[in-house]
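Below you will find the structure I want to go over with you.
With one protein chain withheld, the remaining protein chains of the complex are depicted in position.
The block that comes next holds chain A.
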Amino acid sequence: MGDWKTITVPALSSASKITYQNTSEKKMSPSSLNMQQVLRSPLPSYKNMHSFFSAFCTEENVEQSISYLNRELTTLGFPSLYLECKDKELNVVSVLNCMNELLVLQRKNLRAQEEVEIQHLKLGSDMDHLQNCYAKVKEQLEASRREIVGLQERDRQQQCKNRNLHQLLKNEKDEVQKLQNIIASRATQYNHDMKRKEREYNKLKERLHQLVMNKKDKKIAMDVLNYVGRVDGKRGAWRTGKTEARNEEEMYKVLLGGYEQRQKQLLVENAELKKVLQQMKKEMISLLPPQKQKPKERAEDGIGPVLSDMEEDAVEVNKENMWELSCETVREQLTNSIRKQWRMLKNHVEKLDNQVSRAHSGALNGSDVISREDHELETEKLELEIQQCKEMIKTQQQLLQDCYLLEERERLQEEWKLFREQKKNFERERRSFTEAAIRLGLERKAFEEDRGAWLKQQFLSMTSDHKNSEHVKTQSAYSGSSDSDNQLMNFRSWQKKPHCLPSVPPSEELCQTIQHIPHNSNSSVVLNKTTEDSKPKQWKGLNKAETE
């Protein structure tokens, strides 16, 4: 058996998973107690696992621990760890099986625990939720209770108001009644007073009348030149009983005449109305479906003097003249028959209405709805189409407008371009013109100066050459070239000194002008001509230069 060692196992929070360690330690019952304690206690933390596991079985108490374990396991229903035949020998297979079983069991227990915990959580949350709901519902209940109280209060107020208004109305009505009574009483009072005053007044009138009559005023008279004949030429007649009777007769004649006229009118009206009623009756009969049974029934019943409708109609053709009479029975018959027909027509129409409504509400419930829906859809479609068309038209109009605008704009732009170009050209020309004019002016000035100088020189030379006059004359005869050469020379010499002309080309042209001079005696004229001639040349040249 081995040495019994008491192992004081620390109270650990150990799991039920106990790994078997190869320690042979035996336990005493207190240790088993401890062991049981350990078993009952929760899972061990992994930190303490090793220490715990080593605490149960050590190398010394292996057999004890085996026998303990065997005892525990057998009590739990597991097979024995020892071999069957030989005790104290470990049945490894059964040990392993037991281990496996224990593992499985452990896992199951863990799962179960997990499930339980989950359910616990769920239940907890459910509980919370329910508590919240309960709180909310309680709040709502309170709120609605308060509302009810408020509404009740309002209702009470409104009823109060209503009662007040009713009271006011009653008061007003009472007042109106009172005022009417007052008016009535006052009216009677006034009437009474009026009557009294009138009686007094009548008395006065009587008195006055008496006085007037008594006085026999001579003034009250008619003064006429001669009496006039009556209108109808006859003489006046005495008023006798006959005349009175005749007057009465006349009066009644007049009255009767009036009545007769009125009666005629009324007869005519009646006849027309009767005709209209007859027509209406006929039309109503034609509208109604033929009802052949009823008149037969009536005939069978034989209801006294009242004719059936069909019989009436048959009779009617023959006795149309009867309707001309305006006696009571005929009138009644006509009105009754019209009423009957009208009632029948009404019933007929009502039946039709019911049929229609039944047909609609019955089997063809959907069709009605669908047809309406269709109708609505169609109308919507049409509306959409209309809108689309309108929009299209609008856009097209806009586009057209834009096109026109664009065209116009392009045209305008082109014109603008042209205009601008022309403007530029004109400006250029103007500038060149002004420049040329300035140049010309300057040149002219210079030329004038030169000319003046040259003339002076010439004069001087002429005076100096007077001594050698012939030579000069002959030279002057051939003034063309030699003089010109001289002049040219002089001019050239002159030219070189002052540099009056700014640019080269004008000087060349000026030379040209000078060459032209001798062709004409009038130098100024020539100058002018040449200048004029030069101008167009100049312009052309300038133009060419510019355009290039």
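To be clear about the criterion, contacts are C-beta pairs under 8 Å (C-beta built on N, C-alpha and C of every residue); 3 or more make two chains touch, one makes a residue touch a chain; residues count from 1.
Quick note on the criterion: contacts and distances are computed from a predicted model.
Novice: Leaving aside the chains you can see, what is the UniProt protein name of the one that's missing? Options: "WD repeat-containing protein WRAP73", "Neuronal-specific septin-3", "EF-hand domain-containing protein" or "Elongin-C".
Specialist: Per the UniProt record, that chain is "WD repeat-containing protein WRAP73".
Novice: Decide which residue listed in A:Cys85, A:Met222 or A:Cys327 touches the omitted chain of the complex.
Specialist: Answer from the full complex: A:Met222 touches the omitted chain.
Novice: Just name the one of A:Arg163, A:Arg262 or A:Lys390 that touches the chain not displayed here.
Specialist: A:Arg262
Novice: For the chain not shown, which residue from A:Leu76, A:Met251 or A:Leu455 touches it across the whole complex?
Specialist: Touches the omitted chain: A:Met251.
Novice: Would you indicate which residue among A:His209, A:Arg358, A:Lys394 or A:Lys456 is in contact with the undisplayed chain?
Specialist: A:His209
Novice: If the missing chain were put back, which residues of chain A would it touch?
Specialist: 180, 183, 187, 191, 194-195, 198-199, 202, 205, 208-209, 212, 215, 217, 219-231, 236-237, 239, 243-244, 247-248, 250-252, 254-255, 258-259, 261-262, 266
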